[in-house]
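Note that this complex is displayed minus one protein chain, with the remaining chains in position.
What follows is chain A.
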Amino acid sequence: MITVLRLSLPLAIWLASFSGVYGLHGLMCSSRWAGPPIGLSERGLLIGAAILAIAVQSLCLVVLRAPKWRDPDPAMRRIGLALAAIALVAAIWTLLPPTVLASCM
């Protein structure tokens, strides 16, 4: 079961951060659809959430490499690390928009 968790954790974190940051954006914009852009402080919060998500994702990669946590089966270890790397790239790529866009339109 631990092996399955190791495999599913990185992308589950990505899914959670993706939903979290996008949901946060939706909540911020809920009162101003087609209105003025998100304010500076709110935008800072979005960027902070994106950076936090990327940091957690990086931590996941580091933890899965640590001797204490890594999978005893070398093949599964490689697959787990590949998934963690893919999840990190996915997090950086998909969380980029909140850092460059401020519009609710």
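Following the convention adopted for this analysis, a contact is a pair of C-beta atoms (placed from the backbone, for glycine too) under 8 Å apart; a residue touches a chain by one contact, two chains touch by 3 or more; residues count from 1.
In this text, contacts and distances are computed from a predicted model.
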item	value
Identity of the absent chain, which is to be given by its UniProt protein name, from "FecR family protein", "Phosphocarrier protein HPr", "Sugar ABC transporter permease" or "cytochrome-c oxidase"	"cytochrome-c oxidase"
Residue, one of A:Ala49, A:Leu64 or A:Leu83, that touches the chain absent here	A:Leu83
Residue ranges of chain A at the interface with the undisplayed chain	1-4, 7-8, 11-12, 14-15, 18, 22-23, 25-27, 29-30, 33, 71, 73, 75-76, 78-79, 82-83, 86-87, 89-90, 93-94, 96-98, 100-101, 103-105
